[in-house]
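Handing you this structure, nothing more for now.
And then chain A:
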Amino acid sequence: MKRLMRSAVSNGLALVAFSVAGTALLAGTYGLTLGTIARSEQAKQQALLAQTLPEGSFDADLIAHTVAADPLLGTKKPGQAYLARKDGKGSGVVLEVTAPDGYAGEIKLLVGILADGRLGGVRVVKHKETPGLGDYIEVEKNPWIRQFDGLSLNQAPAAQWRVRKDGGRFDYLAGATITPRAIVKAVARALQYFERHKAELLAGAKE
Partner candidate 1 sequence: MTGSPYNLHVRYATPQIMRQLMLALLPAIGAHVWLFGPGILVGLLLCSLFAVGFETLVLLMRGQPLGFYLRDNTALVTAWLLALSMPTLAPWWLYLLGAFFAIVVAKHLYGGLGQNLFNPAMVAYAVLIVSFPIQMTQWAAPAQLAAHVPSLAEAFDLVFAGQGALSPDAYTSATPLDHLKTQLRTGTPMPKVMGQPLYGQVGGSGGEVVALMFLLGGAYLLGRRLITWHIPVAFLAAVAVTASLLQWHDPAQHAGALFHLASGGAMLGAFFIATDPVTAASTPKGKLLYAAGAGCLTVIIRAFGNFPDGVAFAILLMNIAAPLIDVYTQPRVFGTGGGKP
Partner candidate 2 sequence: MTRPLYRFHGGVHPAEHKAESSGRPIATMPLLPRYAVPLRQHIGNPALPIVKAGDRVLKGQAIGQADGYVSTAIHAPTSGTVLGIEAQAVPHPSGLPDLCIVIESDGEDRAVDYQPLDWQHLDPSALRNRIRDLGLAGLGGAVFPSYIKLNPGAAQKIPTLILNGAECEPWITCDDRLMRERAEGILRGAAAMQAMLHADEIIVGIEDNKPEAAAALQAAAQQLGLAVEVALAPTLYPSGGGKQLTYLLTGKETPAGGLSTDIGVQVFNIGTAYSLYRAIEFGEPMISRIVTVTGHVGQPQNFEVRIGTPVADLIRQAGGELAGASGRLIGGPMMGFDLRNDAAPTTKAVNCVIVKSPALFPAAPPAMPCIRCGECARACPALLQPFELYWYARARDFGKAQGYRLFDCIECGCCSHVCPSHIPLVDFFRFAKDEVWAREREKEASEQARRRHEFHQFRLEREKQEKADKLAAKAVDRLKTVETGAADPEAERKKAILQAAIERAQKAKADITPKNVEGLPPEIEQEIADIDARRAKLRETAHAKDEDSE
């Protein structure tokens, strides 16, 4: 019995020692990297958002605020909108948009719209399309998504917001039409959303 206790206590204490040493090491590293991690993440987010807006269209960090769910955004839960400012005034907005009808489910997009209703750019954030078939919507794989840059509802009438196969103006890759159709539709709807909520989106008053 005594042997049992002695073994239990000595092993317990040894493990305590190692635990404390290890935790201390971790705690130290954590403290050291905490600030850097936050800054890196921030920068990363900003860099991603910046891709959807032309260079020079904003001069300050984008500000996030929440927008309510809207069928035009394809969202079912409140999402984020990011306000871009130039010279202190709202110069554009980046919307989180969901295209619900991809070949393999939802496609999450970031749609950057300038104050004048022109598209700054569109980026796919998340999708489950077939690799090699529907994934040319990623900018790293194909410049296809850059077709949207600079377009607006005025420049391209509603009838043209379709892929070529359906009589519209957008290119697509043979064999995969569902994906571009979904994105084109989603972007067009996002533009409509912007037209309707332009004022409040650009005001960014809730700062």
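Basically, a residue touches a chain if its C-beta (ideal position, glycine included) is under 8 Å from a C-beta of that chain, and two chains touch if they have at least 3 such contacts; residues count from 1.
How were these candidates chosen? In short, all candidates are chains of the complex that A comes from, given by their letters.
Quick caveat: nothing in here was measured; it's all calculated off a predicted structure.
Engineer: Between 1 or 2, which touches chain A here in the complex?
Structural biologist: 1
Engineer: If you look only at chain A, which of its residues touch candidate 1 in the complex?
Structural biologist: 101, 103-104, 130-133, 173-178, 181
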